[in-house]
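Next up is a structure, given as structure tokens.
Take a look at subunit A:
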Amino acid sequence: GTTKSSTESQNTAAPATTAGKADPNAPLKEGLKIAYLPKQLNNPYTDVEVGGGKVAVGEIKGEYKLVGPNDASASSQVSYINTLIQQQQNVIVVAANDPNAVCPSLNQARKAGVKIVTFDSDASKTCRDAFINQATTQGIGESLVKMASELAGGSGEIAILSATPNATNQNSWIKVMQTELAKPENSKLKLVKIAYGNDDDQKSFTEAQGLLQSYPNLKVIVSPTTVGIAAASRYVSASSYKGKVAITGLGLPNQMRQYVKDGTVKKFALWNPADIGYLAAYAGAALSSGQITGAQGEKFKAGKLGEYTIGADGEIVLGPPTEFTAANIDQFNF
Partner candidate 1 sequence: MSATESAVVSRFANWNAAIIAITVIVLIVAAASVDSFGTSQNFGFLVLDLLPIALVALPMTLVIVTGEIDLSVASTLGLSSAVMGYLWNANQPIETIIPLCLLLGAVLGAVNGFFVTVLGLPSLAVTIGTLALYRGLAFVVLGDSAVADFPTVYTDWVTGSIGGTPIPNVLIIIVVLAIVFGVILHATPIGRAVFAVGASEQAARFAGVRPGRVKFWLYVASGLISGLAGVLWTLRYSSARADNGAGLELAVVAAVLLGGVSIFGGKGALPGVIAGVVLLGSLQNALRLSDVSNEALNVVTGVLLIASVLGPNLVNRLRRT
Partner candidate 2 sequence: MADALPLLRVREVSKSFGAVAAVRDVSFDLYGGEAHALVGENGAGKSTIVKMLAGVHRPDTGSIELDGTGQDLGTPADAKAAGIAVIYQEPTLFPDLSVAENIAMGRQPLGRFKTIDRAAMVRQAAQLFARLGVSIDPNRPARGLSIADQQLVEIAKALSADARVVVMDEPTAALTGVEVERLFAVARSLRDDGAALMFISHRFEEITALCERVTIMRDGRHVSTDLLTDITVDEMVRKMVGRDLGALFPKQDVAAGAVALKVRGLSRDPVFKDVSFDVRAGEIVALAGLVGSGRSEVVQSIFGVDPRDTGTVEVVGKTLKPGSPKQAMAAGVALVPEDRRQQGLLMELSIERNVTLPRSRSLSQLGFLTGNRERREAKEWTQKLKTKYGRLSDNVGTLSGGNQQKVVLAKWLATNPKVLIVDEPTRGIDVGTKAEVHRLMSSLAADGVAVLMVSSELPEVLGMADRVLVMREGRLVAELDRSEATEESVMFAATGQEATL
């Protein structure tokens, strides 16, 4: 019969990208219809991201549109992609809820001439033109471990509070963290548990609570998701664990300000999410205008962010994350 191994060769066949040659000097088209499809609407982090996109679309005189599900499921995203195909958008900027489930639809869109830029959470690389990476996976993983190690004083138990169990970005960061922790200099740090708060505030809250109950000697909770870190901080700041357990990870300054000020959180990191959306719009426009095709080494200009070069597999890296502490947090407002 047809088994996974018997189809492996045929399935990984080359993607349908037979785009022509890039013309770096082509003018940026005006009036491009650029649609944003985040993982889920009504999420403050997402709102900041697409907010940056809206600004950029304005700058290049395009038509901005935001659609999306309320439930972070791939199937609802597919319905939206189908709708966007019908509406003949030029560019779809999407954060995939499932790297494969959205693929057939994205490829259908590409067949209809729509350029696909992924951000936040990549889709399988066979079905998009470019991916805006907030920071290299390696870089984020390393910096998370570094912060944890500092906060734990070099040794002790740490735990991770992630988003959904199958969020692509989360899992790849966690993988890097695990390799980092395996290195000799981190041998005294022990990762005791990875918990999942599903990017749901309340679930994250309860999970944080469970972690502290099950691991009395826990020193640090690392939460590489803005929902998780805020919930964990809120729980700890109002509980008897305050001061004993450190929280770090990736968070939004506005959400974390209170906990940084009250001492629950010493330090956390993040890139500027608005810049992701911003960069995505320029990348999409460049693709649509024929300046780039998504091949490695091509260059394009992204407004105020300057010039970017496309890396391997169509990845465009935004830049290194910023670390926030009590000293600098008031300089940021997002």
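A few points about this structure:
Rule of thumb we're sticking to: a residue touches a chain if its C-beta (ideal position, glycine included) is under 8 Å from a C-beta of that chain, and two chains touch if they have at least 3 such contacts; residues count from 1.
The candidates came about this way: all candidates are chains of the complex that A comes from, given by their letters.
Worth saying up front: this structure is predicted, and the values here are computed from it rather than measured.
Candidate 1 is the one, among 1 or 2, that touches subunit A in this complex. Only residues 1-5, 7-8, 10-12, 41, 65, 67-71, 73-75, 78-80, 82-83, 85-87, 98-104, 124, 164-166, 171, 196 of subunit A touch candidate 1 when the two sit together in their complex.
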